Structure formats: structure tokens, C-alpha cells
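Only one protein chain is missing; all other protein chains are in place.
For clarity, chains are labelled A and B in written order, and residue numbers in each chain start from 1.
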Amino acid sequence: MDLQVDESGRLRHLLTIEGLAPDLITAILDTAGSFTSVTERSVKKVPLLRGKTVVNLFFEPSTRTRMTFELAAKRLSADVLNLDIEHSSTRKGETLLDTLRNLEAMQVDMFVVRHSQSGAAHFFAQHAAPHVSVLNAGDGYHAHPTQALLDVFTIRTRRPDLENLVVTIVGDILHSRVARSQIHALRALGVPEIRVAAPATLLPRNVEEMGVQVYHRLEPALQGADVIIALRLQRERMRGAHLPSEAEYFRYYGLTPERLGKARDDAIVMHPGPINRGVEIASEVADGPRSVILQQVTNGIAVRMAVMAMTLGSRGGEPR
Amino acid sequence: MDLQVDESGRLRHLLTIEGLAPDLITAILDTAGSFTSVTERSVKKVPLLRGKTVVNLFFEPSTRTRMTFELAAKRLSADVLNLDIEHSSTRKGETLLDTLRNLEAMQVDMFVVRHSQSGAAHFFAQHAAPHVSVLNAGDGYHAHPTQALLDVFTIRTRRPDLENLVVTIVGDILHSRVARSQIHALRALGVPEIRVAAPATLLPRNVEEMGVQVYHRLEPALQGADVIIALRLQRERMRGAHLPSEAEYFRYYGLTPERLGKARDDAIVMHPGPINRGVEIASEVADGPRSVILQQVTNGIAVRMAVMAMTLGSRGGEPR
Partner (left out) sequence: MDLQVDESGRLRHLLTIEGLAPDLITAILDTAGSFTSVTERSVKKVPLLRGKTVVNLFFEPSTRTRMTFELAAKRLSADVLNLDIEHSSTRKGETLLDTLRNLEAMQVDMFVVRHSQSGAAHFFAQHAAPHVSVLNAGDGYHAHPTQALLDVFTIRTRRPDLENLVVTIVGDILHSRVARSQIHALRALGVPEIRVAAPATLLPRNVEEMGVQVYHRLEPALQGADVIIALRLQRERMRGAHLPSEAEYFRYYGLTPERLGKARDDAIVMHPGPINRGVEIASEVADGPRSVILQQVTNGIAVRMAVMAMTLGSRGGEPR
């Protein structure tokens, strides 16, 4: 994805983890590390993006994701505008481009784009003016790169020896842009063993080609795992042919204390949120000592601040 | 309510007036007094809460109340996020707690909570992390403490001799969290005579136990009153069995110039707004020289600034 970096190799847009240089991923995580101290202190604000304008362009509603980007931008002192565009079928490619051009003409510096269609953020980045950065906040089944970055940031904080880890991802891999981005990030950082566990109906065809080991039962997939990531089950999928019921899903793939016993003693449990208690995860596990689910949320702000600061800072000659 | 103060007796949350020490109420009013000069000057901003994040968590819509908290927070230089959560029946206790935990993980410093269920703000405060303050912006029929505080602030500004006053509250006492909070505040500040006037169907049982005198007719309740507070009639209640019609209500309980003649010559007229002209109050009275209804709105900003500054400033060691 040459689109994501400028001629000096600096981050210009963040669209997908796929193809992103491991050094750049590490640089993002390092920058995020420097921002965690900002969010912990009393005055949680730095003037890095003062006078910059960030527009949250959400074609698909997601209050929580929107809030994390809004908070990240505000803590960098940017001005933030939220634009919730109803998922209207009348918004065709051309109109999308007109929307982009008009917002650019208002001297917007950054677009955070969420869209139900894969490739929407790429489309924006392809056509964006030189002064504009685009961040993908989730596009269709394709990618959700900031989520994957905050996940590997959280893992690295707890287990810096990434090259020794076994990571197990449980759940609806087929429809999950999160899983796709996580696998790319984990591989880029040298995690040697990535396992996916899901019923056959929730696995993409040829998923092995992504470099993962496939399990249809959860217990063996958890055996000796260092990190367990439960994915959110989209309830709307339950009504389709993919799955019989939530109770049935929990019976076979729910993360219970018993099943967690298969993993390593110091294994950590992750979830992109919001969690469905008693569906993907038992409350005892979600609220238990191994859960780092809330740390993920906290780290999400720092990671988004890092990506914003790096992309808007990548244009040469601009005062930082 | 020990929940509301920290071990040094400083304000930590504001949930209800009931049980709040009179000294603390007075301290809030004094602090609010110092903020009235801020809102009157040209640059209406002080940097007290710079870098703090305030989330307006409104489970029950109220544009006007939300705006007053948003303005108060912005004038203290805080970052404000508005989260309007539809009054969904699926939001059960546990999910509410997950919402709280997630927002806390985003390093939010303050929640302004409005909810149709009594006790919602208490629930948040009970479970809040040590660094977080909760302000109740109205919960069910229970409490609306900032409204009561701005009311007593307004009364005190006009009539500092609180221990000599007769205050009459007219209207739907039964369903009014405002009335309940007002009565607690007036009693705490030593107002010797508080009267309530309403039809029997709009009075709580055993209302006398709150330390008020009950009147079923308005005229005697106004006799010699120093302060008259008309409550807003919720129109949706009119369709129930409580009241025959708006016109009928106005006929017996509407505040007219004639009825106002029963009160003291320098009596002031108050209303929490928005007013229903010709229902609770005649336009001549609402817009007349005795009305302090708009001053209440102005004072509401200063009082909310005071509560925000005091609660977020109560954590020791933080730079103010």
C-alpha cells in the first residue's frame, strides 16, 4: 500500500495493516507509548494539532469508535466535527467524491472514515488532496487498523516478547475486519503462532493462507496460548444461517473460566468490545484478573493519538 | 449520602440535595457567585478544567438541560462529549456498568447523567472509579439537584434573609424531582415556611413529612409569600387520570396577576422552564417585573460551573 506512506516512508494515511512496514508499526506503537502518559496526567492535552480540523465521517454508526477518535483528536487540541451520514444507497461513488472535495475545500486536515463498504477509506485516500490524511475507522469486512494496533500495543505492553507468543483468536473470523487486521499486525511483528477457532460457517475459505492455524474446537486452540482474543458476535448474523443461537455459540465457543484453564497461567484475555456477556465470554472471565479488555480501551486513545500525530506531522515544513 | 463527599468532606459527586450538609450547599452557592462575574465578562472562559473530559450521558432527552451543562463545562475549558443514548429497554444494569467502565477507560473525568429511572446517577457514582465525578442532571421522580441549587441561588441573590422567607411551590409535586430537590435545599438553608399547593392527585402521600404545609387551593398558599415557584406541568400527564385539562388547571392553579396580588409586594416568581404560557403561568406574570425566570437560567450556568469545579477539584494533589 504505497498510498499509506509518503516518499520519505512516513505515515500519510492509515487504511490497512496489510503491507504496512513492521518498522512503521513499531514506530506507531512507540509513539502511542509516549501518549499514554498524556492521558494519565491531570491536564490531558497537548497542543500538537492545534488549529487542525478533524472530521469524523461516519457512514456507518458507531458511537463508541467515534468517541475514541473524537477524544484522541481533542486531546491533541484539534477541532473536531462529527458528520453522521445515514447509510443511504443514493451515496454513490461520484457523490462521495463531491463530499470529499467539499470538505477539503473547507480546509479539513483529516478524515476519519467509517463505512459499511470495503474500500471506502482507500477511495478517499486515493482522491485526497496532498494536505489531507485519511484514517480508516472500519470499512466493511476489510480492515479496522487502529483496533489491530491497539490490540498489539496492549499485547506488547504485557508481553514484550512477541516473537515467542501463541495468540488465539476466537469467533466470527469470516465477517471480522478486526480479525483480519489483527492477523496482519501480529504477523508483521513476528508472532510465530496465530490460531483461529470458529465454526466452519464463520471461517473464510482458505483462511490458512493468511498464515494461521485453524481449529474448529476451542479447547485445543487455547492449549498453551499466551493471548486469547474473543471477537464480538454480531447479533444480526445470528438470525442468518451461520449460527443456531447465542446459547449454542456460548456452549461451544464461549470463553469460560474452565476453558481458560487450558491456556498458560499468565495468559491475557482480550475483546474489541462491546462485549456480549454470556455469548462470547463469561462475566467471570471478562471481569477477571486476566482480562485486559478495559486497558485496550485506554490504549485505543493513545494509539489513535499516535496515528493522528504521525500522519498530520508527516507533511514536511509544517510546524509541529 | 456519604457517596457525595470525600473523606475531607469535599464534594465528590452531586446526586441529590437530600443529606447534603448546609455548609456545603452554601459553599456551592458562594462559588457560583464567583462564577457569575465570569459569564458576564467578554471572555467567558476560565482554564480551571482545561484538559478534563466531561461526558453528557443523557438517557432521557433534554436539549436545554444538556446545553446548560455543556456551556458550563466549556466555559471552564473542559472538553465535552455528548452521548444521547436512546431510552432503550435493553439497557440493563450490567450493560450500564459496561458503558461506565468503557467511558472511564477512555479517561473521562466527569459524567453528567440524566435518566428516566430514579437512582441511575447513584448507580454510576457507586461504581465510578476514584478519579471520576458524577453529576445528576435529573433521575426519574427522584432528584434534580443542580436545578434546586440554582433556585436557592436565585432566591438568595434577591432575598439573602432566607431564614425569614415564605416559599410557595405550586403544581405537580407528585411527579416533580425538581420540587423534591427544592424542598430539601430550602430546608437545609433554614427557610422556615415552605408551602405546596396542588390538587390532591398531584401530591405525594404523606407529603407533610417533608416539612411542608399543604394547600389544595392556590390563593391561601400565596398569602404573604416571598417566593412563588410554579412547576412545569408535564403535558403527557394531562392525558392520564391526574388532571381534567390544561384550561381547568390554569383556572385553579395558574399564576395570574390577580392571584399574585395575594403575595407580598416584593415577591419573586420562579419557574424551572420551559414554561407553558396559559397553563402554569399567565404571560403577564412570566414576563412581568416580579419574574426572575430568566435569571434562573443565567444562574444555572454559574451553579453548574461551581459544582463541576468543586467536584473535579476535590481530588487532592491535582493542579487547579
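Everything below uses one rule, namely that contacts are C-beta pairs under 8 Å (C-beta built on N, C-alpha and C of every residue); 3 or more make two chains touch, one makes a residue touch a chain.
These numbers come from a predicted model, not from an experiment.
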Task: Option from B:A27, B:L71, B:L189 or B:V214 whose C-beta touches the chain left out - done: B:L71
- [ ] Can you work out which residue in B:S8, B:T63 or B:N206 touches the chain that's missing from view?
- [x] B:T63
Task: Residue of A:H13, A:K52, A:H122 or A:H142 in touch with the missing chain, whole complex considered - done: A:K52
Open item on the list: Which candidate, A:D98, A:E208, A:E248 or A:E284, sits in contact with the chain we can't see?
Closed with: A:D98
TODO: Pick out the residues on chain B that sit against the missing chain.
DONE: 39-45, 63-64, 67-68, 70-71, 74-75, 273-275, 277, 283, 294-295, 297-298, 300-301
Open item on the list: Could you pull out which residues of chain A are in touch with the chain that's been left out?
Closed with: 50-53, 79, 81, 83, 94, 98, 101-107, 318-319
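Simple rule for what comes next: only the chains that are shown with their structure count from here on.
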Task: CA centroid of chain A to CA centroid of chain B, Å - done: 41
